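One protein chain is absent from this view; the other protein chains keep their places.
Up next is chain A:
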Amino acid sequence: MLQKEETALQLLTVTKPMFIPFIVAGDPRPDITIELALALQEAGADILELGVPYSDPLADGPIIQRAAKRALRQQMTLKKAIELVPEMRKKGVKIPIILFTYYNPVLQLGEESFFALARKNEVNGILIPDLPFEESELIRKLGEATGIPLISLVAPTSKKRIEMIASNAQGFLYCVSSLGVTGVRDTLPETLNDFLTEVKRHSRVPVVVGFGISTSEQVSMLKNYCDGVVIGSALVQKIEQLNDLLQTEEKKEEALAEFRRYARSLTAPLR
């Protein structure tokens, strides 16, 4: 059995702020998800967050909801998303892969079967946005037993909860930048730096920030206050724009190149 210290995420040595992109498994097609993951790796991604599409995602804004809908039309499921991981490995994706899923699909697969499947397919971590600390004991234990850390989130409203969540964090700690669901935001709150500083004070694992980060200016502003940035909706919106090209055999390479360029430009301040 792997000890938690030995997991890929626990071994994270952060020498520069990490770029953690999020894409939805199956959007716009399962095979293209793999190519998008490769493009992100080439663009410098350090960890990939692979979203499992869900019919009723409470923490997601319209962009990711639409992506989930496209992926569900491709018959994507939690099980198939997990099985996409070894396919990605075969095609050359080497960075750690975190599965981002809502709790209900995990419950239906069965918590133990979920972890067995995730371990077999070498998933490196999981993130369940609607499973707060108080409800997560079983998942945490199963995660520890299988060496798959459960990534915790802290929000600007967490206040007194920060210490409790941070002291139990595994892998890395995910800070929600501002109140709200995922999505592109023009401005981030002025108090964000203070919040990140506070979280870092309590955390023994790398602290990353996400939700609403969509410009290189924002990345530039944040890089000194955290160990990494998560970018989701901005990339998913780009995929949506490139949807037709990505699904046209002769235009696909061009679309992937544009996606790669876009990801690089967003995260240039990290390099």
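By our rule, a contact is a pair of C-beta atoms (placed from the backbone, for glycine too) under 8 Å apart; a residue touches a chain by one contact, two chains touch by 3 or more; residues count from 1.
The rule we apply is simple: contacts and distances are computed from a predicted model.
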item	value
"2-hydroxyglutaryl-CoA dehydratase", "Maltose/maltodextrin transport system permease protein", "Molybdopterin-dependent oxidoreductase" or "Tryptophan synthase beta chain" - which is the UniProt name of the missing chain	"Tryptophan synthase beta chain"
Candidate in contact with the missing chain, chosen from A:Q41, A:T77, A:T146 or A:Q170	A:T77
Selected residue (touches chain absent from view) among A:A59, A:V184 or A:L245	A:A59
Residue among A:I20, A:L109 or A:L192 touching the omitted chain	A:L109
Full-complex contact with the absent chain, from A:D130, A:E163, A:E240 or A:E258	A:D130
Interface residues of chain A (partner: the chain not displayed)	54-56, 58-61, 65, 72, 77-79, 102-109, 129-135, 152-161, 165, 176, 179-181
